[in-house]
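The structure follows.
Then we have chain A:
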Amino acid sequence: MPDLGKYAEAVLSAWGISIFLVLALVGLSWRQSVVARRQLEAAEARAAKRGKSDDA
Partner candidate 1 sequence: MIALLVRDLRLAVRAGGGFGLGLAFFLIVTVLVPFAVGPEGETLARIAPGILWVGALLACLLSLDRIFQLDFEDGSLDLLATAPLPMEGAVVVKALAHWLTTGLPLTLAAPVFGILMNMQAPGHWWIFVTLLIGTPALSMIGAFGAALTVGLKRGGLLLSLLVLPLYVPTLIFGAEAATRGGAGMAVTTPILMLAGITAGVVAFLPFAAAAAIRINIR
Partner candidate 2 sequence: MTKMERTKQSRDAWNWLWEWANPVKFMHLTGKALPWVVGLTLVTLIPGLIWGFFFTPEADKFGSSVKIIYVHVPSAMMAINAWAMMLVASLIWLVRRHHVGALAAKAAAPVGVVFTVIALLTGAIWGQPMWGTWWAWDPRLTSFLILFLFYLGYMALWAAIDDPDTAADLTSVLAIVGSVFAVLSRYAVNFWNQGLHQGASLSLDAEENVADVYWQPLVLTLVGIVALFVALVFIRTRTQLRRRRLHALELRERMADA
């Protein structure tokens, strides 16, 4: 840990807020991506099933 002197508070809070916000954004994007993929797969499966039953 480098010695930050009298600006320690400013530097640490700036870095902390930035890293927190970026990680939150990454986490949110990832979560949304996973949810969307799962929902889409379920819907595709339903559509495929419907297509088959229509043929029969």
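Quick notes on this structure:
Here is the rule we go by: contacts are C-beta pairs under 8 Å (C-beta built on N, C-alpha and C of every residue); 3 or more make two chains touch, one makes a residue touch a chain; residues count from 1.
Candidates were picked such that all candidates are chains of the complex that A comes from, given by their letters.
Every value quoted in this text rests on a predicted model; they were computed, and no experiment measured them.
Here chain A touches, in this complex, candidate 2 (chosen among 1 or 2). Taken in their complex, chain A has these residues touching candidate 2: 1-8, 10-11, 13-15, 17-19, 21-22, 24-26, 28-30, 32-33, 36-37, 39-40, 43-44, 46-47, 50.
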